[in-house]
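To start, the structure itself, in structure tokens.
Heads up, one of the protein chains got dropped from this complex, but the rest are sitting where they should.
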Amino acid sequence: MRRNLPSFIAVLFSIFGALSLVVVPRLAAEQALLFFIVIYGAIPRRGSIFEASLPIRGREIVAARVLWILALVWLPIVAWLIATVGSELRALPVAMVLDAGAVLTLAVLLPCAIRPEQVDEPPVWLTALLWIALAAPSVAVARFLPPVVSMATFAVAIVVTARWIWIRVPGSLEVAPRKTLKEKPSNLARSLSTIEPAASGRAWKPLLLALFQGGKNASGNQSYSILIWYALFLILGLTNENSFVALIYLMLPLSMARQGTRWLTAFPISNRARLWCVLVPGVFIALGCVGLGGLVSSTFFRNRMSMSANAPEGSHYRDDLTRVPLEFWHRATGEPVIRAPWGETAMADTLSVLRVELQNPYTTNVGNSPRFVEWQLHRATTAVYGLPMTIAVYRSRKAASTLPPKAISSQRMQILNVMTLIGIALLLAFLVELSQRYWFEGNRLSNYIVQSFFALFLLSPIAVDWIYAKYPMSSVTRSIVEAALLRVSAFLPASLLALTIISALPAIAIYAMLQWQFDRADSVEPRRSESRVGRFLARPAPFFRTS
Amino acid sequence: MHLLINPGDDLPIYRQIMRQVMDAIAGGRLTAGERLASHRELSEQLVIAPLTVKKAYDELEALGYIESQRGRGTFVNARLPKVSRAVRDSQLLDAARSLLSQAYLAGLRYADVLKVLADANHDLTDEPTRTRRKES
Partner (left out) sequence: MPTTPVLEFRDIARSFRRGEPVLSNVSFSLAREEVVALLGRNGSGKTTLIQIAMGMLFPHAGTVRVFGMSPTDEPVAVKKRIGYVAEQQILPSRSTIPDLMAFHRYLFPTWDVALERSLLSRFGLSGNSSRMSHLSKGQARQVALICAVAHRPELLILDEPAGGLDPAARREFLETSIQLLNREGTAILFSSHHMSDVERLGGRVVLLDEGKVRIDDDLDALRESYCIAVIPRYAAHAITTIEQLPECLKVHQQYTDWHAVFRGTPQSVQALLHDTFGLKHLQCATVPLEELFIELVGGERTAEAL
């Protein structure tokens, strides 16, 4: 009921997660995990003080909330199970999905088991600790025990926890007593001695702490929930090569950072400093976590992938050798025929993406000669890896996992990627500022319009990926972006420094625009009525009658 | 100088100050030439705005009860102002009418009113003597 934008997005994502599991299982396998995590990025709450004051039994309040969250978790799973009954679309083993559901159920229940007589949920750090403690044993159980035993273990754990909570929750939930510190005499002496100006590090402590305090926990108090998002972004970086996915979720840390730094407007701090107080926790640290995850994954889990790993499947291939990822395909002009210098031809694989015909210029057909295949592989490896390889070399290196990094992972491309990421993130921040502005002296865009716009903006890449999801692991939108960046990289000067500076220019321009708008924006939010849709979606259904 | 003001009273605060200062002068508790508290002191003592104190003092000065000397403070005038007899009589007549009306409504008679007047006179002028009598 608070901060409807995250709740709204959470529900939206759970629905999309369900659909994607059904429709495009291979693509969604890893994204679904994130969807599930997002669902309880809004940490399960037990109840509000308002509810605790109503004549409703404590158990019913807690049960209502918990069941609502569990519904969000199990609905997609059940939908997926039903939709894929007996079909080959079932890319994930049932047992694994059920195990995941069980683990999530435990993750929701366990925080409720701490001090169950209180209305407030436990502090964020305790919940995070609990989840970490839950992660390792559950992975072990799921991995190493046979499916039936692991399901039984989880079931027992769930039942025990639920019963413990059920017994302990009293008829009426208590409000935690406010913690007060007794004054200690030693403190008096210490405060008297702080006559000299404090070290500036200490002075900035409230500011630093407050930068990360933007999230509100369920009781409406400020909390460090943004840290959970950093952890999620780290996981995203670890598991997903496509860091652009993070942009979809960036809205949440960004809006938390905006909320958390509102109090600074009363202080003599320049507009520029205030904007950076929003951007650093909301954008740069978040993206930094993604980058860190990517760095760790590429260092430790070095997975030199073959060319065909992310490539669309085709029909003409003689064997798997020359399938390349989408970003290396060319625009189709006229007949999709490839002609070798000595006259041999092959029909290229084509794919139509957003009304643009693309073809794989390195296709080999079944009937082509080995010389042709060698020639195509030579061209393909030059394009993808930057150095030509023969079939034998390619195969042996692939077997030994010593393939070189792809062209899209070169330093130039990395720089371009980072700059593009930052540019789009700043654009997002700019759009958020714009959406909060008062137009024509009196009207702000209604909440519905703003939320729909952002949902559209952020989910359309996912939608595009669904439509064209003919291959695993990679995504069409990312390929489009990488292809564009490859072309841009060809135009730019060779020196890395010049490349950095030039590619940073758009981001800097967007930042200037953002700063300009930020200077002209109101810094306080008047009381706005909550969006009805968000309120509806966030409210648990009245399952229980009041006694 | 001990003043007591009541923000919720019918009289504005500056008038309450004026009334109490005038009462004190009338009752002899403030003697001629005695120094009054400064604007700032009085404002901080009574927790009221200094401008209110200033207004009260200005009015009292206009009426001739006190005199402010630059740099030295505010003092009670040695000679009390001479109000014209006609003004004085009409003011007193109004006050007397109001007092009698109140008393008659309460069922008192003229003799009772005289007794009340005597008591009030005691309060206003004889307080020092009353305490002296207690001590002896």
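Lettered A and B in written order, each chain numbered from 1.
As a convention for this text, a contact is a pair of C-beta atoms (placed from the backbone, for glycine too) under 8 Å apart; a residue touches a chain by one contact, two chains touch by 3 or more.
Predicted model, so just to flag it, every value in this text is computed and none were measured.
Asks: Of A:W74, A:W164 or A:W263, which sits in contact with the chain we cannot see?
Replies: Checking the options A:W74, A:W164 or A:W263, the one contacting the hidden chain is A:W263.
Asks: Out of A:S172, A:N271, A:S298 or A:T350, which touches the unshown chain?
Replies: Here the residue in touch with the unshown chain is A:N271.
Asks: Tell me, which residues in subunit A touch the chain that this view leaves out?
Replies: 178-181, 183-185, 187-188, 190-192, 194-195, 197-198, 200, 202-207, 209-210, 213, 221-222, 262-263, 265-271, 438, 440-444, 519-520, 522-524, 526
Asks: So that we can see where the missing chain sits, which residues of subunit B does it touch?
Replies: 7-10, 12-14, 40, 43-44, 47-52, 55
Everything below uses one rule, namely that only the chains that are shown with their structure count from here on.
Asks: Just the number, please: Cα centre separation of subunit A and subunit B in whole Å.
Replies: 77
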